[in-house]
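Some chains have been omitted; the remaining ones sit where they do in the full complex.
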Amino acid sequence: MSSGQFTIKQESFEGPLDLLLHLIEKRKLHISDVSLAKVADDYIAHINSTEKMPVAESAHFILIASTLTLIKSKSLLPMLDLTEEEQSDIDDLERRLKEYQRFKELSVGLANIFGKNPMFCSEKQVHIDPVFSPEENTTTTTLREAIGSVLASLPKPEKMAKTVVQKVISLEEMIDNLTNRVMSSLKMSFSEFSGKKNGKVLSKEEKVNVVVGFLAMLELVKEGIVSVTQQKEFDDIEIETKKVGIPQYE
Amino acid sequence: MPEETTPQQSNLTLDAKLEALLFFKGEPVKKKKLAELLDITGPELEQAILSLEQTLSGRGLRIIHKEDVLELRTAPEASALIETLIKEDLHRDLGKAGVETLAIIAYKAPVAKRDIDYIRGVNSSFILRNLMVRGLIERTSSRQDARSFVYSPTIDLLGHLGIERISDLPEYDNVQQEIKAFYENEKTSETTTEKVTD
């Protein structure tokens, strides 16, 4: 089945798992690696088409995209050997989705009873006449200090995101990059493209680059722009142009 | 036994409903109003009152029945216990949360509970109650909206602080600016964080 056109315009998602779950349930699938491979394209298309994504969020979305890419690539290229860590990322995603799905289900039950038959406390806040009883040490100075500490602990607008996001490259950039390089040298290897070194332990950022690159490559495969071959297991994946006329990207 | 009024409330007897109403109001309520709320006649109400009085006998609560009003109160036998409780509440340490809430009210008065909660990031119901019992703050109807309440320091508190008006608080204007900046900042950043919209 082709990925088809899906329209989720105007709908908002509470993060990557919410989106992913929506896509799976929309196709009436159960959570499994098979269904995840099926919705990987939908997911990627969605995050690609979402323009106004806050930086912090897009990092979370891309991390999940990277796992989906692994799942999808394994289904396209069964000879692809996954590392233990990659396999566990996949298992982990499935488990998280199942847990999230369960809590979503429970949240429906909760929303159904919330405010339905509430138990009220007394409207009357105070049952006696107030008796003026300050603390001796309540002075203008202590109040000034206290308001200072309130103001100091106010939430600061998004400073968290940057560390996660720094090295994450946008999907679009990756696709452009890949397209250009495929055009210039008809044949290249995936590791050359992604910078992945065999046997070297990759940092998290590098890993994201690799999977995003891979994802981009798969996109091109799907669109018939390039074809991918792998001579034997563990070998590099070769990318080459299939068509002569590469569509022009803006 | 009283008849059922609506299916939803059918589990409760009339006197149980009466009890709930009096508890919720927490102050003297006119019998006429109670009969209206319960959708019953005067004699039916009298019957329910009698029945509730019987139920409450030996319990910790009593009905105070004065002419045309009713009120639910603690039983007189519990008065010594309540006295102890009141004393404790009046002399309990205000704690960091208490002093901070007091400071917000002092610097931002008159201020709605919603705004206090928002700036503290937690719900302030219980602290506000304690500050009121201690006569440090008072609650009045908001000028903008009679249905909502605002809190201000009491005259007694200003006296205790040795100032005549809240603008005599240290760095009053600076603090005003900072508080204002927070509310404005929050309003704009709220929409852009954490939600991904298509």
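Think of it as A and B in the order they're written, each chain with its own count starting at 1.
The criterion applied here is as follows: a contact is a pair of C-beta atoms (placed from the backbone, for glycine too) under 8 Å apart; a residue touches a chain by one contact, two chains touch by 3 or more.
Everything numeric here is computed off the predicted structure, so don't read it as measured data.
The stoichiometry of the whole complex, written in the labels shown, is A x1, B x2.
Assume only the chains that are shown with their structure count from here on.
Separating the centre of chain A from that of chain B, both taken as means of CA atoms, is a distance of 45 Å.
For chain B in complex with chain A, the touching residues are 23-27, 86, 90-91, 93-94, 96, 99-100, 102-104, 106-107, 119-121, 128-129, 132-136, 138-139, 154, 156-157, 160-163, 168-171, 175, 178-179, 182, 185, 189, 192-198. Considering their complex, residues 8-15, 19, 46, 49-50, 52-54, 56-57, 61, 120, 122-128, 130-135, 138-144, 146-147, 149-151, 154-155, 157-158 of chain A touch chain B.
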